[in-house]
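Each remark here refers to the structure printed beneath this line.
Selected chains only, in their assembly positions.
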Amino acid sequence: MTHLLFHLRKPPHGSSAGEEAVEAILATSVFEPTLTVLFEGDGVLQLLARQQAGALGVRDVAANWTALPVYEVEDLRVHEPSLRQRGLSPADLILDVTLIDDAQMTALIAQVDQILAF
Amino acid sequence: MATLHLISKSPSASDALAACLRVLAEDDAILLIEDGVYAALAGTATSQTLAGIASALAADIEARGIQERLEAGIDRVDDHGFVDLCTRCDRVMSWF
Amino acid sequence: MNFAIVVRSGPLASEGSRSALRFARAVLNSGHSLERVFFHGEGTYNASSLTVGPQDEDDLTAAWAELGRQHDLDLVICVASALKRGVLDDSEAERYEKAGGGNMRPEFVISGLGQLADAALRVDRLVTFGG
């Protein structure tokens, strides 16, 4: 079965990349591929809890991500060094994720068929 | 003759903040806006340098969920405070 | 105090246009004067009349137009930037033989970079958003 990797490395709000990624992931999940979502670099900031989007009059991006498990998109991986570099820990995130280190990220990349970059 | 410096990019997406800090004058102010507020995350490489120098825009902090993770010494400023900062300084310099 | 704002990003690419809009409101609410908002480069996309906003987000093009109407603002889009990006008023659309007319909201005007220079030379504070 085709294994797709969605790679997020943009923070929320600063651009529409996060929303576009969520929409693309949900649309792709309908085809039932093997699907992994990887949050790396500033992308880990997408999952920060307590984002109060009302402050900017925009949609709650973090809440968008919580739709993923509902659609059975459950293989969510967070690059732990990116999290640590930003002074954050898994307890700060809105979803249950799998933490991966550099070597595990290298192995993940080598294992997928296509990568969608956001 | 103070300058207000606006930083709107994350430290991962621009060298703007680092470049600004090189040329900051003693009475200048820095305001972190948009993704620039991530530079204020406590315990990061940049944030300690900014304590006492920079403030950060409240709406952008809250939207990103970092209101309780700010480095001590980085003040929050609301939109009217932003305008006030502009009037109290002599010019505004935007860094991207 | 007299302000001018320069907007250099589109309504969705970066947060610059949204920040500029909030700043414009704060300037006006603080009793200052907002002499001009100049939309340069990608910023010219903010004048599009064809945007269809999702209901749970405000459409920034509509929000700029609304603010412009309320305060009779001078919202100027740079003609050189706008032509390359396909944002045209009706007369430009006619000149370049685009059937169906322009796609610029009527609260904006299309003009040259002299309007940016003029603002920079006249106002007390020039503030640029969205590079």
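By written order: A, B and C. Residues from 1 in each chain.
By definition in this document, a residue touches a chain if its C-beta (ideal position, glycine included) is under 8 Å from a C-beta of that chain, and two chains touch if they have at least 3 such contacts.
Every value quoted in this text rests on a predicted model; they were computed, and no experiment measured them.
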item	value
Total chain copies in the file, per protein type	A x2, B x2, C x2
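FYI, only the chains that are shown with their structure count from here on.
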item	value
Higher-contact pair (C-beta pairs counted), A-B versus A-C	A-B
Centroid spacing, where centroids are CA-atom means, of subunit B and subunit C in whole angstrom	25
Separation of subunit A from subunit B, taking each centre as the mean of its C-alpha atoms, in whole Å	27
Cα-centroid distance, subunit A relative to subunit C, in whole angstrom	33
Multi-partner residues of subunit B (at least 2 other chains)	34-35, 59-60
For subunit C, residues that touch 2 or more chains besides their own	14-15, 22
Residues of subunit C touching subunit B in the complex	1, 3, 14-16, 19, 22-23, 25-27, 29-30, 32, 125-131
Residue ranges of subunit A in contact with subunit B within the complex	11-14, 41-42, 45, 48-53, 55-56, 58, 62, 85-88, 92
Parts of subunit B lying in touch with subunit A, wherever the complex brings them together	9-10, 12-13, 34-35, 38, 41-45, 47, 58-60, 62-69
